[in-house]
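Just passing along the structure, written as structure tokens.
What follows is subunit A.
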Amino acid sequence: MIPINYYLATAIILYAVGMYCLAAKRNMIKLIIAIEILTSAANLNMISISSHAKPGAVDPLGHVFVVMSIVIGACVVAVALTIALYAYKHYGTLDVRELRRLRW
Partner candidate 1 sequence: MFTWPINLLVIFAITTPLVYTLGVKASIKKLVDVWAVIGFILSAISFYPLYLKVSSEKVLIHYWVGIQFRGVALFEIDMLSIFMAGLFIFIGLLTAIYSTRYMEHDTRHGEYYALLLLMVSGMVGVAFAGDFFTLFIFWEVMCLTSYVLVAFRKEQWEPIEAGFKYLVMSSAGSATMLFAMSILYGIVGSLNFAYMHKALSESVTPWSMISLALIVVGFGVKAAVTPFHTWLPDAHPAAPSSISAMLSGVVIKTGVYGLIRVMMLLFTPESYHWHTAIAILAVLSMTTGNLMALLQSDLKRLLAFSSIGHIGYIIFGLSIATVYGLTGSLFHVLNHALGKALLFLCSGAFLLAAGTRDLNQLAGIGRKMKITGFTFIVGSLALAGVPPLNGFQSEFMLVLAGLQVGASRNLWYLFSALMLINILFSVGYYLRIIQVVTLHEPSESVSRVKEAPKPMLFSMVLIAILCILIGIYPGPFVNLANQAAQSVLSVESFVKLIIH
Partner candidate 2 sequence: MTEITGFNMLLSILLPTIAAPICYFGGRKFGRVGNGIFATFILVISTGLLLASWNRVSSGEKVIESYGVWVGLFKLNVAFLHDNLSFPISILISGIAMLAAVYSIAYMTHEHDQEMYFAALLLFTAGMVGVVLASNLILFYLFWEMMLVPSYFLIAYWGTGRPRIIGFKYFMFTHAGAASLLAGILLTYAYTATFDLLGLPNLLSSISPGMLRIIMVLMSIGFAVKLAIFPVHTWLPDAHAEAPTPISVLLSGVMIKTGAYAIVRMSITLFPSESVKVSYGLSVLAVITMLWGGFMALAQTDIKRLLAYSSVSQVGYILFGLMSLNSLGVGGGLFHIVNHGVAKGLLFMCAGAIIYSTGIRDINKLGGLASKMPLTAVATLCGALSIAGTPPFGGFASEWMIFAGGFASGNTVLSSLAIAATMVTVAYYLRMIKKVFFGVCPESLSDVKEAPSSMLLPMAILTFLTVIFGIFAFAPLQILYPAGEAVTRLIVRG
């Protein structure tokens, strides 16, 4: 069995990747993907912890939570993509740095 630390490290790396994406990438779709990555980091964490809660047993609580989270994540992505679509209609681009009429 893979020790839990590997999972945790992966989760943290995933989180970092997601945040990096959000801070550096200009494409709206990439940003939405980054949000998915962030959620996945948390989900991975949850799943791995629930599997390691007791040796040989799996805590159902984590799974319940992750299923819920995935559902909600899907909703968020749906809404996000809709908005991105409209943004593309208004701005003609997917570059998020062009969305800066609102500032100061």
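Simple rule for what comes next: a contact is a pair of C-beta atoms (placed from the backbone, for glycine too) under 8 Å apart; a residue touches a chain by one contact, two chains touch by 3 or more; residues count from 1.
Behind the choice of candidates: all candidates are chains of the complex that A comes from, given by their letters.
Only a predicted model underlies this, so the values are computations on that prediction, with no experimental measurement involved.
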Consider subunit A on its own, then decide which of 1 or 2 touches it in this complex.
1
State the interface residues of subunit A toward candidate 1 in the complex, per the touch definition above.
8, 11, 15, 18-19, 22, 28, 31-32, 34-35, 38-39, 41-43, 45-46, 49-50, 53, 59, 61-62, 64-65, 68-69, 72, 75-76, 79-80, 83-84, 86-87, 90-91, 96, 99, 101-102, 104
